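Every protein chain of the complex appears in place save one, which is left out.
Now for chain A:
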Amino acid sequence: MEFADLIKTPKLDGVLLHDPGTATGTGGGATVGTLCITGHHLLLSARQENSQELWLLHKNIDSVEKKPSLSQNVVTGGLITLKCKDLRIISLEIKSAKEFYNVTASLEALSAIQNTELLYPFFYRPMYSILEDGYTMFRPELEFAKLISGMGMGGASSPNVANITICMPSTSSTSSTLAGGSMAGGNIPHPLQNGYAMDALQGGLGGGNVSSGCEWRISNVNRDFSVCATYGATLIVPKAITDEQIVLSASFRDGGRFPVLSYRHENGATLMRSSQPLSIQGIKRCRADEAILNLVLGRSRKGFIVDTWGKGKSNTETDLHYSQWKKVNRSIGNVSSPASILDSFSRLIEACNDLGCSTDKWLSRLEGSGWLSLVLNSLNASCVVAQCLDQEGSPVLVHGAKGLDSTLIVTSLVQIILNPDCRTVRGLQALIEREWIQAGHPFASRHRFSCYTPHQTRNKSSGATFVLFLDCIYQLYMQFPCSFEFSTQLLVLLFEHSHFSQYGTFLCDSERERHELKVHTRTTSLWSYLNRPDVLQTLLNPLYEPNANVIWPSVAPISLELWSDLYLRWVIDQRSSAAVMSQIQELVTREKELRTQALKLRKQALELSQEVCTLMNNAEDA
């Protein structure tokens, strides 16, 4: 398929753009310009100096609404309203019937392209040289070695840090892979090629403290994605569990998502995630699965299984066979399917865009959207899990139904609450890589349609789980504005790039698909872009002061705040909040500068004073 076939009108003059987003700035809100449609972008330029050009990625377009204008029953053109995934709504007024239909058809076709390989990331080539490849920065064996060994968690002094033993995979086939492991084209990286893994290995063998928890190893059982289609190729499993047992456990779990390690707290308590257990043909137990959990339990008396789906809706482990595990229900919502989360998000945005309604109406629509309830419940569930880990020191297994949505919200929020590392730019990137991208959150399916697509047009697999996750981080941020290295701007950026992007990070539904399409070699990673110093600089929180503590948020309804910087950014002028940020930046910089200046002057003054003293003494002597 050629893009040219889809583009019926590549260029059109005299298009009138209505953009309420810029209306607040200029007052007019309507500009006349030339419209260009390319394979990936919609461009509108007034062709004047100082005038802003509109660049819109087709992938950003969520819905195209057309309203032909009639004059004596003849279509003389019309208004195309583009509702975008970044929540912006713009309208194009076209004064020719033919062009109106052509443009509409082109945009509809281009924004609905299904073939991943035709998307912009496969065509985009960065204009800068990549300093650090985002695709290799967060390889699982590297990340988990850090996690398990406690490295980089500021927990080097913790007594339980070094009880990892990363073992060679047991099967001979994997050994050969390892022996000849080459990084060139291999998407399954070598666990021992990496310094961290080696260190962790040695540390584990040396001063290993195995009093709590269990030992872990890297398993490549899923290297061809046959055990679990949505997991990555490299997984962390208890050391004593064989790959055969894993295969058995996978067959017992929905989608093959057997329990894997998600996080290990500094006190040794482990967080696992999986999908719900299955009971196919009346078989309600799996000894391999029980073995995994028993190993994780180690010497602790009890563990917790936190169900994020809601009692009775998902299958749970039977009390009989998992007697030491206490089941806790912490559902995110009444119906917490990804599609219903998107429904809620959609209602929220609809309410946010209606500036003319009454206060009562607004509050009742805000309540009716149920969005803040979802946020509150997510935080609540995460706090419960975090408490089990931090205060009880017990292992926790989190699962919902498929383990792709609410499960990931909880396991990743827990880490932000407990682990100061996850509150840094790099830590957040690593967390998203580990707990979302590599854990198989189906970004492509979830974000194919967003909140402006009418409910009936959306398919079942669309969702707004990741948006919910970002909102939860925002709430934590609001309560601990000095404990995050990044600013909320990074969260907005992640919101955008997860929906449409020139980078390949959020492409596809799973590692398997990314592997098949060779996304890692054919596209650029978002992290490669973000971690460039000049970009990073704009995303840092001026008030950041590393906080090694656990950040326990308030989960009272009154403590939640609407994320107006994101949800209202196109309809209500957010310049004031931007101005506040820059003033804060100014103040903090000034404080630092003054401090250095004062210290410098002090030194100088002391030196001079000594000189003066000598001179005075000399003078007196004379």
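One rule holds in what follows: a residue touches a chain if its C-beta (ideal position, glycine included) is under 8 Å from a C-beta of that chain, and two chains touch if they have at least 3 such contacts; residues count from 1.
The definition used in the following text is that contacts and distances are computed from a predicted model.
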Omitted chain (choose from "Ribosomal RNA-processing protein 42", "Cytochrome c oxidase assembly protein COX19", "phosphatidylinositol-3,5-bisphosphate 3-phosphatase" or "Proteasome subunit beta") - UniProt protein name: "phosphatidylinositol-3,5-bisphosphate 3-phosphatase"
Given A:A229, A:L278 or A:I584, the one touching the chain that is not displayed: A:I584
Full-complex contact with the absent chain, from A:R287, A:K302 or A:R595: A:R595
On chain A, residues whose C-beta touches the chain left out of the figure: 352, 355, 357-364, 366-367, 370, 372-373, 375-376, 478-483, 543, 545, 547, 549, 551-554, 556-560, 562, 564, 568, 571-573, 576, 579-580, 583-584, 587-588, 590-591, 594-595, 597-599, 601-602, 604-606, 608-613, 615-616, 619
